[in-house]
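Excerpt of the complex: some chains, original placement.
Labels A, B and C are assigned to the chains in the order they are written; within every chain, residues are numbered from 1.
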Amino acid sequence: MLATRSTAELIGSGQEGTVMDQARAYLQRVRHGEMGALPAIGGFVVLSIMFAILSPFFLTERNFANLLTQAATLVMLGMALVFVILLGEIDLSAGVTSGLTMCIFVVLVNVNGFNWMLALLIALLTGVAIGTFIGFFVARVGIPSFVVTLGLFLGFQGLELIIIGSGGLYRVQTPEILSIMNANMPVWAGWAMLAVILAVSLGTSLWDRARRTRAGVPNRTIALVWIKLGVILVIGGVVVALLSNDRGTGFKPVSGVPIVVPITLAILWAGTFVLDRTKFGRYIYAVGGNAEAARRAGVKVVLIRWTAFIVCSTLAVISGLFSISKVGSVDAAAGRDIVLSGVAAAVVGGVSLFGGRGRLLHAAIGALVIAVITNGLGLLNLPAGVNYVVTGAVLILAATVDAVSRVRAGGSLTRR
Amino acid sequence: GCSSSGGGGGSSDTASPAADSRACVILPDAASSPRWEGMDRPALEKAFTDAGFEADIQNAQGDTSKYATIADQQLSKGCGVMVLVDYNGAAVSVAAKAKGEGIPVIAYDRPIEGADYYVSFDNEKVGELEGQSIVDGLKAEGKDPATAVVVYMGGDPADGNAKMFHDGADTVMSAVGIKPAQEPPGVWDGDKSATNFEQALTALGGKVDAVWVANDTNAAGVITILDKNGLKVPVSGQDASVAGLQNVLLGKQTATVWKHVPDEADAASTLAVALLNGETPTVDKTLDDGTPYIAVTPVLVGPDMVKDVVAAGDATAAELCTGEVAAACATYGVE
Amino acid sequence: MAEAPIIELTNIVKSFGPVSVLKGVNLRAYPGKVTALVGDNGAGKSTLIKGLAGVQPYDSGEVRFAGEAVHLHSPREASRLGIEVVYQDLALCDNLDIVQNMFLGREELGFGTFDEGLMEREAAETLRQLSVRTVSSVRQKVSSLSGGQRQTVAIARSVLKKAKVVVLDEPTAALGVAQTEQVLELVGRLAEQGVAVILISHNLADVFAVADYISVLYLGQMVASVKAEDTNRDDIVGYITGSKTYNGVQA
């Protein structure tokens, strides 16, 4: 026997060391290219500074609240798409899925007089059915998802036309739906939300540590937990405080965190939980990284792919809900144009289109980057043509920040 | 007509009427509005058949290539007149081809470069009515149009009609001194329109006195943003859609421009029948490029007139008077 | 033979399009014994065990597991029977870390979510047994491992779970001297615990060191199946290269 136990003990778990050690290790990982959403956050900051210089209205509480609600639809769609993009697949029909299900919802409520909650349930189930349909063809039959979902992209436009019919345009008359984007929580509820976030974060951290201790493996120094909570407290505190100021313009006092924010955060949290801590989530990454390896490891690859499409379509329904809440109406073209932006949100945030790499939070941040482009340009009053050009240019620029920082950091030429 | 070139081919389908007794119609698509298949087709068909002519009506279904293909087929069967609704410019070369064979071309609802006649709901007039509703709305609130803060929310600038709506509205509004305080990029999309308007409003510090909006879809998004901010100002629109009419009844939208399609179809078929009969109808109006132009008048529908739309069958009380609108229906006698 | 084989392949046939790879192959593996499968490059060894693993089902032939006829149409079925395989082409997920790869498909749960601590400890312990010294953290991504480190991870994976049959396709190809020794020792230990081990290797020294039986594939046919003690290196080389033919009783 040549191996000596002493040297073998060297295998660590990356959790050892002081705060400084951990910080150094993190910095080195970043310098080595593992930067997650950092470039997107950088892009967001740069764009914000740019727009703050160009328009005095950009850095107002009011516009900050605008940004959150404007981004929400795209954030939700981006998160929906992450589930399939992680598999290296795509869902071009996610946008029209949100549109079609909202057509169904509004017709059920307005024309057929359904209770809105029942109608919403039906819309969500339709989303599930659509995901099941896509999943069947992609995961079982083996058709490239690009083609299946392009087919549905066309087909659903037709269904929207057939459903919406000669009315052309329906008002959303459910106050509960309208309030998602247009109403705010009371100020105290905003602070309560922050408290819940802090408590959940602390709780999971301590619980994880307890389990690790029980298993006898090292824990990160507890200081990191406090630092993390501190960061949440400061950023969250600033956001809630800003949104607690009156941002109305004299006609009506407006303050509080928009209702869409806690909904989005809850889904983000739940989705992240599933992706990080459950078999389904782990297998999504595994299949996206190497489907054959996952299959050989006994992962039900077909089932995972299938389920991911169901999750995507279902979350797309919620993004549709956000959209009609904001617009207040539904027409036969609902959701036609948004899907490419949703994919772009994920990609800009650092999710790899080749699968296996990325997180929900990345898509959310990417969506914020894209939303801030529209938001900022909206304050500048540019002609339509120029607006298109600038949007495109800024999008490429934002992606360049990402790419350049990764390459600088020693990422190699190939992107896989 | 120059149908003489038939050549010795002598096609055997003697049952078909002479080429110059056929009216060829191409409708653009069914996606932009349900009117084409639902209203224009039956109205035109009936008018031509009643006048003793054969109608060949086809729909290009939103495909410029198909548009050209249909035209080729119709032209080779022979046409006495062509009634074309343009789709993304596809009608231009068709019109040129038809004129090359001496066939008169009527541009229906949308202008076509090189057409002999243009019959339309005057899109500029639609714009003017929208502009007028804004001006009236401002006056009703006792605001001076010249100092009022007005936001312009137009349609997709790649669409020729959007420009006409804009120009018409602008004529009326600028006449009383209105200048756009903000004019975000035009779109035909409720979601983007809502975002664009929200940002324009923010850039105006939350102050707005009126919003010119090109259609009901965009208006719905604008109204939601206004509601959210506790604002209620004059808002225009067109299409007399369900949501638009409801917003009008609720007082959230000042008025919507209503285009009763049978009027337009009548005007076009009357003109076409005259052409088929070999007459050369004269028309009093002309477009900038000199094309004779029959304008069909659109109607501005405020809350009082919603019942007229219902009476004309373009909407039903059942679909309008749901939820919170029911009370308004009662007030304005919609039933 | 006294003991009953746990794996019994009879008349296995497999072809890829025009290429006929396995032409009626028989193979047996016994609990507590190491069966070495040797043969030239392209003889069909990996194809044979991929069928056994359910990765690439056979075209025809009979598979008996513990005496019962079974159909192996997916890796899940093989794994349910307790067949663990280390593939020659490894098949790890580059985007996952060592622990995640080792426990893929068999994660330890506590209260419905992953018990990461437990998995981490078990992974580290198993790797330590295999004499891995240069891996700094079990949370390293597999993409950043050296060839030998990857191979070790794959081997460690196969012994995490109590298996009835362990199939190793050239497990020591990329391993260093010490690690190879550990793996051979591990093979011995598995057999002692009653596991049936099928070992594919080109290294005949290794084969003779641990194997109880040696089966030789030549161009898709099983040309010899002998007890290791009844034969020698030269004979086996002869069977492998086709320069000798075996006339004895099949073991």
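FYI, contacts are C-beta pairs under 8 Å (C-beta built on N, C-alpha and C of every residue); 3 or more make two chains touch, one makes a residue touch a chain.
All values reported here derive from a predicted model rather than from experimental measurement.
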Copy-number formula (whole complex, one representative of each chain type shown): A x2, B x1, C x2
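In the analysis below, only the chains that are shown with their structure count from here on.
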Category of the chain touch graph - line, ring, star, complete, other: line
Distance between chain centroids, defined by C-alpha means - subunit B, subunit C (Å): 74
Between subunit A and subunit C, centroid-to-centroid distance (C-alpha), Å: 43
Distance between the centres, which are taken as Cα means, of subunit B and subunit A, whole angstrom: 39
Multi-chain contact sites of subunit A, meaning residues that touch two or more partners: none
Shared interface positions of subunit C, touching two or more other chains: none
Contact footprint of subunit A on subunit B as seen in their complex: 30-31, 33-34, 38, 157, 182-186, 188-196, 198-200, 202-203, 205-207, 216-217, 220-221, 223-224, 227-231, 239, 241-244, 246-247, 319, 322-325
Touching residues on subunit A, where the partner in the complex is subunit C: 1-3, 5, 7-15, 208, 211-217, 273, 277-279, 282-283, 285-286, 288-290, 292-300, 356-357
For the subunit C and subunit A complex, residues of the former touching the latter: 53, 55, 74-76, 79, 85, 87, 91-96, 100, 104-107, 109-110, 112-118, 120-121, 124, 127-128, 131-140, 177-178, 181-182, 185
